[in-house]
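Only a portion of the chains appears, each positioned as in the full assembly.
A and B label the chains in the order they appear, each numbered from 1.
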Amino acid sequence: MRFCQSFMTELHRHLGEDTDIPAGDIGVGTREIGYLFGQYKRITNRYESGTLTGKGLGWGGAPVRTEATGYGCAIFVSEMLASLGTSFDGRRVVVSGSGNVAIYAIEKVAQLGGRVIACSDSSGFVVDEHGIDLELLKQVKEVERRRLAVYAERLPRATFVPGGSVWEVPCEVALPSATQNEIGVQEAIRLVKNGCIAVGEGANMPTTGEGVRVFLEAGVAFAPGKAANAGGVATSALEMQQNAARDSWTFEESERRLEEIMQRIHDRCASTADEYGLPGNYVAGANIAGFTRVADAMLALGVV
Amino acid sequence: MRFCQSFMTELHRHLGEDTDIPAGDIGVGTREIGYLFGQYKRITNRYESGTLTGKGLGWGGAPVRTEATGYGCAIFVSEMLASLGTSFDGRRVVVSGSGNVAIYAIEKVAQLGGRVIACSDSSGFVVDEHGIDLELLKQVKEVERRRLAVYAERLPRATFVPGGSVWEVPCEVALPSATQNEIGVQEAIRLVKNGCIAVGEGANMPTTGEGVRVFLEAGVAFAPGKAANAGGVATSALEMQQNAARDSWTFEESERRLEEIMQRIHDRCASTADEYGLPGNYVAGANIAGFTRVADAMLALGVV
């Protein structure tokens, strides 16, 4: 708390709801944001909610923040499948990881009709052909904070595989949501061989550059994290919107907005890829769309 | 006007839409708020609407402000009845007073299906078993600003009782909306005996501490003013929301929002009372919910 307060005493003059807006990240959660916001408020004598995001629900925070990245990733992939003329419906899905991103990706995939048959943690992975039992998964990982083996112990129909790679499990859709570089060339080739038609990155850069190339060449629909896991940042923007309007939306309204944003991101990636002669290449679409948007605005606002 | 301007010349530096926001009260109506706001605007050179509430409709004010407290109280009691598995429908209701709060409480009770059979002013009370004729009441009290006896003179079916206590009129629901301490032990006992099942405070603390105890012990659903008449303050918040979004809602939208807020307050009081082992005790629920909300936020924002 002392650190947060002292940090903000120096930082506050560089922030502002129209200037620069910090959000939490690794090691900076709601608790730290609270101390930072409290000191900002104390010094400026203003309850300027929009200056920090990731606030607690009782003092300016927004719903769907925890779920945002996982939900967003599933929604993006759902859009991608739709643009291929198909859907999650009845498809076998593998989600790596079993943290925040993975759990809510699984939840949303299930809502969208998909069947998540495997997920993982650092100790191994679990396969459950009937579809992951989300309640049980949350109980084991969020409440009890134990290993996935426990999931299989409690649910006989499931199998726990210690140590191996979850990407060996054949699937039609893969949502790598665990960690950086978890899908290299080998895993990518395996996924392609197993009939995977779509990949959505829930984590930050879980696929290596070479892995990405394997997917693109094989015609697998590939959603890069830059676009597919933007749900978290998008929810910061939604929090700022609520603060600006002194409003506080319901979970449903927030989710609806998140969905719209993810669809818009998907469409912009897709249409930009088309426009630049690379239809279906979401990597190029995301890069080009992001770059041109910033560059256009810079030019429009005049050179220095 | 000179006083308001001079007052604001000193006060303006302590105000701001994110700092501190005065609203009118006894003796400070739209006229005074206008002079204060005008001087604030003159000095700061900013049309910062959110800095004062209770503004006129033509320059940043919000609809439903006049009706807010009365409507809110009726809505709260309606929610309370619903949680008891019943409603206002067909019930005999007595509302003390015939000012702003009482008139709009009567209006809303009527809309919700209740029958308000008596109301009062400082000269006595009127009983009208067919239900108070609201148009006539408004004509007598708001337009002509006369005594309630006039109501009975114009409407033969009604009876005017000079001087006595309106709480002698048997009713199922009582909405004390006149003045402080109007329901003491005697009145409370009388109401209980007459079969009153719910009481909602439209005024500020119209029931004495001992009166409250009588109601709680008799199992009467009792809505304390702290929660039941929050409609006025809530509408200040709605005015600030409209100012923040540079918007101006319709009467209907404003009323819908007020309704939502009153329901939320009701639910929070009820659920907090449950949580702390005092189901149905709205007094405890309101106190605990209010205290913990502030205390939690203070802790979250860090000690000084």
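In this section, a contact is a pair of C-beta atoms (placed from the backbone, for glycine too) under 8 Å apart; a residue touches a chain by one contact, two chains touch by 3 or more.
On a predicted model such as this, the values are computed, not experimentally measured, just so you know.
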item	value
Homo-oligomer size of the whole complex, from 2 visible chains	6
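Note that in this section only the chains that are shown with their structure count from here on.
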item	value
Separation of mean Cα positions, chain B and chain A [Å, integer]	45
Chain B - residues contacting chain A, complex	16, 18-19, 50, 237, 240-241, 244-245, 293, 296-297, 300-304
Chain A residues touching chain B - in the complex, by the definition given at the top	1, 4-5, 30-31, 34-35, 37-39, 41-42, 45-48, 56, 58-59, 244-247
